[in-house]
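Dumping the structure here so I can ask a few things about it.
With one protein chain held back, the other chains of the complex are shown just where they sit.
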Amino acid sequence: MDLEGLYQEIILDHYKHPRGKGELTSPLAEVHHVNPTCGDEITVQIATDPAGHLLVGYQGLGCSISQASASVMSELVNGNSIEVAETARAAFVDMMHAQGSGEPNEEILGDGIAFAGVAKYPARVKCALLPWMALRDAQIQANLAESEEG
Amino acid sequence: MDLEGLYQEIILDHYKHPRGKGELTSPLAEVHHVNPTCGDEITVQIATDPAGHLLVGYQGLGCSISQASASVMSELVNGNSIEVAETARAAFVDMMHAQGSGEPNEEILGDGIAFAGVAKYPARVKCALLPWMALRDAQIQANLAESEEG
Amino acid sequence: MPNLPALDVAAVRTQFPILERSVRGRPLVYLDSGATSQKPLCVLDAERGYYLHSNAAVHRGAHALAEEATEAYESARVTIASFVGARAQDLVFTTNATAALNLAAYAFSNATALAARGHRVDPRFVIGEGDSIVVTEMEHHANLVPWQQVCEKTGATLRWIGLSDDGRLDLRNLDSIIDQTTKVVSLSHQSNILGTINPVAQIMEAAHSVNAIGVVDACQSIPHMPVDVHDLGADLIAWSGHKMLGPTGIGFLWGSTEILNAMTPFQTGGSMIETVTLERSTFAAPPQRFEAGTQMVAQAIGTAAAVRYLESVGMVEIAAHEHALTAHALAGISQLPGVRVIGPTDTHMRGSAISFVVDGLHPHDVGQVMDAQGVAVRVGHHCAWPTCRRFSVPATTRISPYLYNTLDDIDAGLAAIAAAQEFFQVVN
Partner (left out) sequence: MPNLPALDVAAVRTQFPILERSVRGRPLVYLDSGATSQKPLCVLDAERGYYLHSNAAVHRGAHALAEEATEAYESARVTIASFVGARAQDLVFTTNATAALNLAAYAFSNATALAARGHRVDPRFVIGEGDSIVVTEMEHHANLVPWQQVCEKTGATLRWIGLSDDGRLDLRNLDSIIDQTTKVVSLSHQSNILGTINPVAQIMEAAHSVNAIGVVDACQSIPHMPVDVHDLGADLIAWSGHKMLGPTGIGFLWGSTEILNAMTPFQTGGSMIETVTLERSTFAAPPQRFEAGTQMVAQAIGTAAAVRYLESVGMVEIAAHEHALTAHALAGISQLPGVRVIGPTDTHMRGSAISFVVDGLHPHDVGQVMDAQGVAVRVGHHCAWPTCRRFSVPATTRISPYLYNTLDDIDAGLAAIAAAQEFFQVVN
């Protein structure tokens, strides 16, 4: 079976040991997204530190893919600049729409490259994107986005 | 072509020279029926003479089959008893649903037997039945029916 | 067969085996495509192939078959949308054009009912006494009765654009018909009974100048000519699959992104929700918002195959072909004494549906004699009863050819009309 391509060790590790999960004390914005097909839920909070870097908190309920994706997102975005966050999101979204072709950039995506195999399962792409779409909406609400497109 | 079976001389004659067409002076009931598929219309009025026999008036707009059928109906029902009218209607309806099989009773149906060929054309059966259905409703409204079934 | 350079009809006809059959002992001459079109083999194969290989619930399952089915369904949406120059996310699948027009009409009555109970809705869809809805005197019942119902439920008034004697919209008083009270203007791009092609963009402009929402019934245009939804200037456009070589059971509503987003749901249930609790629900974005329940998957895939076929023949070529057939038919009818066309008598701004009446004969009887000759035409009010009244006819007989018809078919139709006159002895 092709399952190992989908469920990389890295993904299972993030699923079992989520990084950065929890609530922010004073978020600038909080959004709640669901995947209406399967009921996966995520709440993403956003704020900035004194240096203007993003602070991201999240709570979620869902499958290994959506929860691991939230953990990886937190790792890539939390404490980083808006530019870094946007670059990571763009790279992640591109990788999800590449259907398994294309070379994901490990420097930008870090553990996120483990999700390359998910792109071959259209029903799971939504799971992987769920936290990232919530992050984008939270950024927009908090006026912490570079642009509203994407 | 099979057209002669449908358009018997008798039918064309009733179409061109409708019998009994016109309005009653003091109808007990008047009903208006349409065939929503093709827009054929008929108005049937009903009354009784002092002897308790039915008086039938009608006005119509439509194809040769529906108009000839009204003319034949008038011939069979006008001035006759309720029983005769009901027997004629039952025989006519039966013939229309026989799809060309069965022996129509000329004694009861008179010129009506010319419509036997119409039964093979489902879309025209409605045309032929239109005046008879209107008659039935008029009888029911005027309390001049034997039963409401049929 | 006379020369018709626009397309290779003989090749087209090989794709439609039904055209080889006979009826009443005569070869079938199918001139009733305005009612419903025949289907090429590729459409039947596409539906069957889906059922044999990938049938599963779409947008619901995560298994391989469900992924294939979802992919097939959503690529059908892309194919059908691009056929009319649209983006897939702006195309809603419905049961038929009638359902698409009802979806549009219910957007108004539902928003009005919700607003009355204090729910927040887009005010453009709230309608009531003092407001007006504008249609035309040549509408199909599908684009008339739903708006009558909105008026009955809300107290709005129905108005209509009348017709000239040659079957064109009478636009002289347009300013007084479409005015500040107008909330919706809905009209057909091409009349199914008269054949008239309407200046839709002009009327949509009039609608927008008073901030009314513009709706177009494109049932009879999209199958027959190249149409780009953006050229019509409408907010919502409805049409059917079965008139454009697709299966029965599917229709389409295109809407501008902005308008679709502003519309409340119509039918509700599975696949169109975002979250559901026992107390309340929120709804998915368009087009899913308007596609409640299990989708007409095979029908979407079948219509996509129809679209690919139409594109392979070429919509410009199809329009030119029909134009030639129409010119031939109009010329032929003008030669028949006692036969009168209801609608434009030349090919300027007109499609291929031609209605006519025969002096001394009821249309039903005309159609019957034509049928006896193997010629399938439609008789009756064509679901445009008010149009019949406008022209003081109880009904008409209509020929409506399509890409698979030949000049011989038209000639067979003309001969059959003459045969009807002869049979009933109404010409001397």
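Labels for the chains are A, B and C, by order of writing; each one numbers its residues from 1.
As a convention for this text, contacts are C-beta pairs under 8 Å (C-beta built on N, C-alpha and C of every residue); 3 or more make two chains touch, one makes a residue touch a chain.
Only a predicted model underlies this, so the values are computations on that prediction, with no experimental measurement involved.
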Among listed residues C:His141, C:Arg308 or C:Arg340, the absent chain is touched only by C:His141
Given C:Pro199, C:Gly233, C:Gly270 or C:Gly338, the correct residue touching the omitted chain is C:Gly270
Touch assignment to the omitted chain, from A:Ile10, A:Cys38, A:Ile108 or A:Met133, lands on A:Cys38
Contact with the hidden chain, among C:Gly167, C:Gly195, C:Gly214 or C:Pro247, goes to C:Pro247
In the whole complex, of C:Ala107, C:Val126, C:Val200 or C:Ala376, the residue touching the missing chain would be C:Ala376
Residue positions on chain A contacting the omitted chain are 1-3, 6-7, 12, 37-41, 61-65, 121, 124, 127
Against the hidden chain, chain B presents residues 34, 36-38, 121-124
Residue positions on chain C contacting the omitted chain are 17-18, 21, 23-24, 28, 30, 32, 35-36, 38-39, 43-44, 47-48, 51-53, 55-57, 60-66, 95-99, 101-102, 109-110, 113-114, 117, 119, 137, 140-146, 148-149, 152-155, 158, 160, 240, 242, 247-251, 265, 267-271, 273, 275-281, 292-299, 364, 367-368, 370-371, 375-380, 383, 385-386, 389
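In the analysis below, only the chains that are shown with their structure count from here on.
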Per contact tally, chains sharing the most pairs are B-C
In whole angstrom, the CA-centroid distance of chain A from chain B equals 76
Averaging C-alpha coordinates per chain, one finds the centres of chain A and chain C separated by a number of Å equal to 45
Rounded to the nearest Å, the gap between Cα centres of chain B and chain C is 37
The positions of chain C in contact with two or more other chains are none
The positions of chain B in contact with two or more other chains are none
